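Partial view: only certain chains, each at its native spot in the assembly.
Note that the chains are named A, B, C and D in the order they appear, and that numbering of residues resets to 1 at the start of each chain.
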Amino acid sequence: MEHSKVTPREAQRRRLPLEKHRIEDWIGRIYTSICVVFLIATIVSIVYFVTSKGVATFAVNGVSFADFFFGTRWAPDASPPAFGALPAIAGSFLVTLLAAAIASPLSIAAALFMTEIVPTFGKRILQPAIELLSGIPSVVYGFIGLTLIVPFLRDHVGGQGIGVGAGALVLSIMILPTITSVAADALANLQRGQREASYALGATRWQTIYRVVLPTVLPALLTGIVLGMARAFGEALAVQMVIGNAPFIPTSLLESASTLTSIITLGMGNTAMGSIQNNALWSMALVLMLMTFVFIMIIRLLERRNRI
Amino acid sequence: MPMPFSTEDLSIYYGEFQAIKNISMGFPAASVTALIGPSGCGKSTFLRSLNRMNDEIAGSRSTGHIWMDGIDLTAPHTDVIKLRQRIGMVWQRPNPFYKSIYENIAFGPRYYGIKNRKQLDEIVETSLRRAALWDEVKDRLKDSALALSGGQQQRLCIARALSVNPQILLLDEPASALDPVSTGKIEELITELKKDLRIVIVTHNMQQAARVSDYTAYFYLGTLVEHGETDQIFTNPEKNSTQEYIMGRFG
Amino acid sequence: MTTQTQILRSKARKRAKTADKVATVVIIVFALSIVAILLGLIGFIMFRGLGHISWHFLTSNPQTIREGGGIGPPLFNSLYLLVLTMIITIPLGLGGGIYMSEYAKPGKITSFIRLVVEVLSSFPSIVIGLFGLLVFVNTFEMGFSLLAGALALTIFNLPLMVRITEQAFSGVPREQKEAGLALGLSKWKIITSIMLPVAIPSLVTGTILAAGRVFGEAAALLFTSGMTTPPLNFSDWNPLHPRSPLNPLRPAETLATHIWKVNSEGLAPDAIQIAAGASAVLVIMVLLFNLFARWGGRTLYRYMTASKRMN
Amino acid sequence: ACGSGNSGSTTTGASSGTGSTGETASTSTDSGSILAVGSTALQPLVDQVAQKFMADSKYANISVQVQGGGSGTGLTQVSEGQATIGNSDVFAAEKLDADKAAELVDHQVAVVAMAAVANKDANVKGLTKQQLVDIFTGKVTNWKDVGGADQKIVIINRPSSSGTRATFEKYALGQKTEDPAGSIQQDSSGTVKKLIAETPGAIGYLALSYLDDSVAELSYDGVEPTVENVEAGKYPVWAYEHMYTKGEPDASTKAFLDYMLSDDVQKSDVTQLGYIPISGMQVQRDAEGKVTKK
């Protein structure tokens, strides 16, 4: 309702009879606001601390931006040390894209299966199965990667087993549930009228899926894929166990490479806080954080498109 | 032989619940049949089963027969897809594809193998003209269909249904979400179209049923209570409950 | 209709049908391969680990170099850490979620908060771990401790909890709220007495699922709750005593970090079996969380809505 | 060391236990709590000794907490006063600024030796220093060039911040190396061992405590990596395990460090966990690497 301006005194007079319902509403408002303020404070402090530590490499230690972002030599203990993070950045992107490439078709197929083909079986078996996949902790994935995928690759594909390929495989299994559940939600939310209109015209199921359903939910599917990529980009332990961690841009899928997260976990404990070696790792964490923002931005753009 | 388009002893179940109970009725050619009845009586379910759209709902199943030119549409080996190409359908809420106006109409014919651009253009124009929409949209065929008003969208959906030359048109409360002007247009359209087509329409609006239909069927709790010429049903129904419904529309 | 178009129609139909069949088969194969992956993974973990699980394994102390180490303290730590995390997360998350669904008015601030929640929930857990190291462990001088770990996990879990709450509350039929308003109840009373009971089933389901996720987290904990457990005195339950299992200021290695450690450092001859056994335990726990969440949500729903008395 | 982190709890002040229990032995009326943070390589030993220490009624009033986190963390923490003892695999001067390192007092509690280790199929018994340098700098890429099978060499390194790697590079290779392309880096010794055992042509290095039949340890310039050879000063690839305190330790910390060096510990726990007792060493080495006879 449109209210006229209230003078402070008037407002106070009005608040005077502290009736029960007014007190209650104040309690509710204050309590929930505190919670929200806490949320905001959390993110502000995360951004502040990670940024201030991450910037130290450049501001305090005088490493140049260009050397860090485009340098290909990562040798923090050499003299003079080199802090080229490009191999790790490239490695992160590489495994992320590969994982998305492997997981997306599988996930979208699974989502289609659940919503378009066999909804009953899909809902009862596949969906819980996928939720379970998402519940398996990443250290267990790492363990599986090391005891199952790496030996398999070594014996049947060649190379050392350990490498980009193994990392991408492990990650792809980890992001399967993310993409699948977003895709399944999007498909389920599609107005049933869309499908029915197509069926009523005599289109087959695949024609309906391919020409009506998929194009309509495409932005949502992409959102799911980006969410999966965000998860893959930030995953640390499982990747670190199987990717090999050599600070080089790999030339083949079977070659060892490193990611931002793997370099961070490898070095964080053995470097002294405040040393240049340690600060460089925080810069990598800063890159991770900035990438999170980028992923969210992409998702937001996609969602805007989704509204048609 | 039964009437060229008719149901025989048709029952439809959702799980255990029987939504349609042994209905046998025919739909004469070049005429409009209106289905009326209180909410939840099964009108939509019955209508949707006529092109076996109800099959798409998990948990629904049917017994009985639907005859179309001597073919039993419910027989297991019947080609549902083929039959749907001969039966058009329009829903209560307009549901254009999230595509351009042109693509909405060209979608069906293209799947029937018509690739020739000229031929498609022609089909689009004819269909839109038949749905009395051509003049309003001819300059913006490439625009998104969702930019149209509700009434225009609904006529677009009718045009889309017409694009594949159906012999039967099923309409489920096609005007209930529309304003009076649009409603008037749709009703005119129905009267126009029935010259070439069998039309079955579900409506809650008695006036509408009286205005557009030749035959009326009154449903109640899944059964067909009364079915006959509209004039007779509205002026002199056999059953008391029909009269009550039409006069008072209880509930 | 011309015969030509009829021929076209039937040809196109045939092609469409073939494409339909092929696509259906492909989709089914892909979907089933996911099921196969899942069964394979779970089967593999169980096959490798189940044989090693025994009461002794579940209750005894880990061994550094000798055989026969157990996972008692890590298992306890995981559960206790989870409880601590939930004690912090639930009130905050509930408040935030209720704010989002009931108090927030559409506008810049609300969409900013929504962005905050979204960003927070997609931060890599390692970034949160590092933040915890810097702020909780160092700046607030908590050391490697359960408390620091619980706070890091809270950051991790809070956005999820907010979202669960928001969804649960917006899932309550609007009419319920209006019925309360029409009776002249305060908004807060409506939220707590009318909406909350209706929302509880989905809250419980969501919370347990979130808990399952927290249970397996390791990256954020390496830097916050540490990778060691001091000797514990399981007969001393005073949280203020240093040897008490409940002392929130002691370091604690959880099941997930234990797997990580055993898997990599493992000096004991049976390190591989211990990692396998612990992985199996971890997966079983997550499975239990899942089952319990579904079952709990359904039961509560039936109880809350008294729908068992219906029909 | 894997894992990481700092520890901040200043526990020195927070005395635990009842300080005035009259029953404790007269030698130790100290009470206090000790926080030892750092190297994960050293942690198992300190952990085990701490438990024994606390179980001893003589020290009933002293409580010792041991945390991992890595050598870098341990040194940072002890230097900033957050921990009582900083455990490290390397000399403090290698990680900290000189002035900070100068404040710390070194307590060497054990010796740990590293051996180059290869996959068994490489068919090599030993390598010279030069051969090792050639391999780890990427000059030699096939085992047949160093007298082994015709098999591509796969290098498995530890991270450059690792103490094991620092020791191996300093005393076996005599130089820092950078990982050649295609090499593998693993966080922890356990994984390194597993990979060397599994991967054909793999080479790496491990502390002696990790060695077993699954991998082949290599002699260095003809000297076998055995405890005897290390103690006698014949095998050079070894380092001290350090426990640093900031300034001279207080009484209770000193009691613990002395306990650490007592025969009781050195002869049992230290050897049991695969370290070499400090007392058995016939040579000693300073921070610059100069070896002298004891």
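Going forward, contacts are C-beta pairs under 8 Å (C-beta built on N, C-alpha and C of every residue); 3 or more make two chains touch, one makes a residue touch a chain.
Please read all numbers here as calculations on a predicted model, not as lab measurements.
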Can you write the chain counts for the whole complex as a formula in the shown labels?
A x1, B x2, C x1, D x1
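Rule of thumb we're sticking to: only the chains that are shown with their structure count from here on.
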I need the common contact partners of chain A and chain D, sorted by label.
C
Using the touch definition from the top, what's the fewest steps needed to get from chain B to chain D?
2
Which chains are joined by the largest number of contacting C-beta pairs?
A-C
Chain-centre distance (mean CA atoms) for chain C and chain D, in whole Å, is 37
Centre distance in Å when chain A and chain C are each reduced to the mean of their C-alpha atoms
16
Distance in whole angstrom between the CA centres of chain B and chain C is 48
Listing for chain D: what residues touch at least two other chains?
2-6, 40, 68-69, 186-187, 191
At least two other chains touched by the same residue of chain C: list those residues.
16-17, 133, 138, 222-223, 257, 260, 263-264
So the touching chain pairs work out to A-B, A-C, A-D, B-C, C-D
Contacts from chain A onto chain D in the complex sit at residues 73, 75-79, 146, 150-151, 154, 160-162, 240-241, 244-248, 251, 255-256, 258, 265-275, 277-278
In their shared complex, at which residues does chain C touch chain A?
16-17, 19-20, 22-24, 26-28, 30-31, 33-35, 37-38, 41-42, 44-45, 48, 91-96, 98-100, 102-103, 113, 115-120, 122-128, 130-131, 133-135, 138, 155, 158-159, 162, 184-189, 191-192, 209, 212-213, 215-219, 222-223, 256-257, 259-260, 263-264, 275-276, 279, 282-283, 286-287, 289-290, 294
For the chain B and chain A complex, residues of the former touching the latter:
51, 53, 56, 58, 81-82, 84-85, 87-89, 91, 93, 95-99, 107-108, 111-112, 144, 146, 157, 160-161, 163-164
